[in-house]
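Left out: one protein chain. Kept in place: all the others.
And then subunit A:
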């Protein structure tokens, strides 16, 4: 289990980050006393640090240097400043990466995973997010396939992203806009038709597993995945 050390003086932000990271299976510690960051760091012995630049008393660069005296764990800076010089300064003070505010959860998770992987090895990443499980239907995000019991079907990356969102929501309606956002691709972008195309494709893949009528269209709102396959047992 990986421990993430959060140094952020905005209480809400720190709490949100903690909640989200814990959902991903990381344990977290948020600094309480901004005079004693180094001491709290040593006591917590974390695997990775999320460090805000704007802190009371001393700034993030200072604490980074302090932490570097006792550890080589990955340190990710968080800051509202996005100037090139600010980023260079962060790196020069011992940081490994830089996240600008406001940020998406995806970015934070992706960067944390990437740095943990680099520092501690590929398979040591916190479990829970290589796959999604919804009532027996399993989605493997790394190897790109969907399986039910012993049946497997291969998926494209876009289909994986779509199913991930639908499965994570359980039986709740996922809006068109949200799905479009998830399947947005930097190369092909999306257009009004894209969603229809992929919904059809995903339905076909589900059929290949013997699942029909599980992906329902909710007029004017979006789509939902309803668990019908257990009944077929």
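Convention: a contact is a pair of C-beta atoms (placed from the backbone, for glycine too) under 8 Å apart; a residue touches a chain by one contact, two chains touch by 3 or more; residues count from 1.
Following the convention adopted for this analysis, contacts and distances are computed from a predicted model.
J.: Consult the UniProt record of the chain that does not appear here and report its protein name from "histidine kinase", "Spore germination protein (Amino acid permease)", "Glucose-1-phosphate adenylyltransferase" or "(2Fe-2S) ferredoxin domain-containing protein".
T.: Protein name of the absent chain (UniProt record): "histidine kinase".
J.: Where the complex has a chain not shown, which of A:81, A:117, A:152 or A:201 is the residue touching it?
T.: Considering the complete complex, A:81 is the one touching the chain left out.
J.: Among A:56, A:102 or A:121, exactly one should touch the missing chain; which is it?
T.: A:102
J.: From the list A:36, A:156, A:172 or A:196, which touches the chain that is not on show?
T.: Candidates A:36, A:156, A:172 or A:196; residue touching the omitted chain: A:172.
J.: In the complete complex, which positions of subunit A touch the hidden chain?
T.: Subunit A touches the missing chain through residues 10, 12-13, 16-17, 20, 54, 79-84, 101-105, 169, 172-175, 177-178, 180-181, 184, 186-187, 189-192, 222.
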